[in-house]
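Then we have subunit A:
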Amino acid sequence: MEDTGSIVAFWLLAALTLGSALAVVLIRDLIRAVVLLITSFLGVAGLYITLSADFVAVVQVLIYVGAISVLMLFAIMLTPRAGRNNAETFFRIPGILLAGLMAFTISLVSLDTDWAVVERGGFEETASAIGEALLDKYVLPFELAAVLLLVAMLGAILLVHPEGTDEE
Partner candidate 1 sequence: MTTVLSGFDLAHRLQPKLPDAVVDATPDWAEVKPNRLLEVCTFLRDDPELDFRFLSSLTGVDLLDHFEVVYHLLSISRNQAATLKVPCEDHDNPEAPSVVSVWRGAHLQEREAFDLLGIRFQGHPDLRRIFLWEGFAGHPLRKDWLNFPGGEMAGLERYPGEPGGKLEGRG
Partner candidate 2 sequence: MAIELEHYLILGALLFSIGLYMALAKRNFVGVLMGIEMMFNAVNLTFIAFSRFPRFADMTDAERLSGHVFVIFVITVAAAEAAVALALAMLVYRNRETIDVDRMDLLKW
């Protein structure tokens, strides 16, 4: 990864991702937090592209930006105005400590380890390879994921289905 474009892109995207993630923590208004979270997700998608993972990048946009954040917006809208506060609990100090410790440890480890990276270029095309892997090597987990999604959907429907009333 020598060319200037990728380096600039990495720093810009990293700044975007981390900056909006920090803003998500700090901002009080939950809707704005979700909007910033979407920005952060988009930054991560961009980082995937710098890692030549185009399929995952697009899936990231599709699922995180298109579905999960929309679900969050929906949940926020269905709760009252008082529920739109993004304040912290009294776990703030332990949280900061723990998170800081975590960041410090992982960074230290990743800097300290000799990763012995073999430089190989990016991928030409990941989508078909992933598809083949999913239906060949990982076919069991793939089926399980499908079952999981089904069960999750049924569970979600059952959870919000009002008891005792049969909706037409």
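With respect to how the candidates were assembled, all candidates are chains of the complex that A comes from, given by their letters.
In this section, contacts are C-beta pairs under 8 Å (C-beta built on N, C-alpha and C of every residue); 3 or more make two chains touch, one makes a residue touch a chain; residues count from 1.
Quick caveat, the model's predicted, so the values are computed rather than measured.
Within this complex, subunit A touches only one of the listed candidates (1 or 2), namely 2.
Listed in rising order, the residues of subunit A touching candidate 2 in the complex are 1-2, 6-7, 10, 14, 17-18, 21-22, 24-25, 30, 33-34, 37, 40-41, 44, 47-48, 50-53, 55-56, 59-60, 63-64, 67-68, 71-72, 74-76, 78-79, 83-92, 94-96, 98-100, 102-103, 106-107, 110-111, 115-120, 122-123, 126, 129-130, 132-134, 137-138, 141, 145, 148-149, 151-153, 155-157, 159-160.
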